[in-house]
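A protein chain is absent from this complex, but the other protein chains hold their places.
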């Protein structure tokens, strides 16, 4: 209980302390090796929510135990100046509270992402317009941008869908051993490849193996995204 | 030297130094002037310190003459009665006009020039065309052939409709109709030999290497046509039907290969009039939406593409050796280049120099040296 102390800023006199209920959890036992394999191949357990930011055209929040990303899309809005026959995409990445990444590295990733989305967005339908995408890396516990990239792509894709911007296909990707591959068309086409540190798989077979594993992850994430979008539509239809 | 990449290296210097032996001392006295009206027709070898009539080289500030009888043209200025040069170049005396033509400068448009230009901007009832000059040229909406002449009456949604004809980036060939006060050019494409360019490739050489001639569109062996814009912009394309008829001998005969695409007889028009070269006259009937199409001829074969690449490389070789570009020289250089079966080997400096030398030697031997 608060004793009235005029030298300090106190809360209301009738304030009560917050009480948390005790959490009980059950853990399943998995062997070490299985855990390692699972970690490498498994797709992370994700939480997705679109339409979270009010004043932009489209937005998505993606969270897992290791990170939290917020993507917002503004556009299409008109570009002043000379005529452009197709739309222009800009992407900006922003560090969260913990400054994990240097601005130069974030800019390198942004320009690589612009390349991917230039292949995916139907830009001919947006002449004289610009689409601005902002991604806030709110929480990132891993410190390795390569591991985040598949989810950056996922977030931007869902935010574009939320904003009603035309795209030719759902795009996302997978990451194995530092190799990040982004696919479209059910894994038949690569729209982006990224490997920026670590040893490169010179062996053809190793590279193909990693590509296959990334493709598996891509297909799982793509399913996840499609299920989410269908759920959203169902909810909207019901309400 | 590996086949993959050719590297020229030099250690211990920022650039190749000027060879001291080439510099001759200069007299500052008045240069002898002759009244023979010799106009400079084209650039040959640079660095020629020839003081014979017609090709003296002067530098800015050098006294050209103190004779007040001369009209002073471009590249000169005068104080009292003395005419000085304001650029580095050759003196040109044509009739009573004295001017100094700079050795290197941007293309300067003259009325009647056949040029190749690229649309830079779409504006209010006009297009701004990049011709490599000091300013963009202007192509007025009324100076182009419009199918059916529709736009000339409307003014709304001008910009969008203008883009459906010519948009930013489009290449076209045109003629300089007139010059504005400030020296910029006004173009027109009011003839079927002008208009949007397609079915080929663009390349560029310094404008001083293109000689002003009667004709700038030439048919070359290998089914290729070249358009040598006076501004140094060049278009190489697959020879079209119209290119063949243009070069066909006139005379209204039933000579082969001169029928137009509409299947009409070359001698009789719809009004029954006998015309000699129907592809260039009767603009209204011939103008269709086709002339502004962006689609290329689907039947361009791999051989034609390789031939176009070869011509582009030999033209660049001639430009590298600073040889004036004419139809004869291009054909001569092409024949010389056939000694190199791989078109890609023509980009090496030594190969380019060797081709240039062969072309000039060939001319000397044939007695054509200018």
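Residue numbering begins at 1 within each chain, and the chains themselves are lettered A and B in the order written.
The criterion applied here is as follows: contacts are C-beta pairs under 8 Å (C-beta built on N, C-alpha and C of every residue); 3 or more make two chains touch, one makes a residue touch a chain.
Criterion: contacts and distances are computed from a predicted model.
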item	value
Protein name, per the UniProt record, of whichever chain is missing from view ("Cullin family profile domain-containing protein", "BolA-like protein", "Vacuolar protein sorting-associated protein 11 homolog" or "Ribosomal RNA-processing protein 42")	"Ribosomal RNA-processing protein 42"
Contact partner of the left-out chain, one of A:64, A:95, A:119 or A:209	A:119
Sites on chain B contacted by the missing partner chain, in the whole complex	1-15, 118, 168-171, 196-202, 294-296, 300, 302, 305-306, 309-310, 312-313, 342-344, 346-349
Those residues of chain A which, in the complete complex, touch the missing chain	86, 88, 102-105, 107-108, 110-112, 114-115, 118-119, 123, 178, 183-185, 188-200, 202, 204, 207-208, 211
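Keep in mind that, in the parts below, only the chains that are shown with their structure count from here on.
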item	value
Gap in Å, rounded to a whole number, between the CA centres of chain B and chain A	54
Complex contact set, residues of chain A against chain B	82-83, 85
Chain B residues touching chain A - in the complex, by the definition given at the top	121-122, 159, 163, 167-168
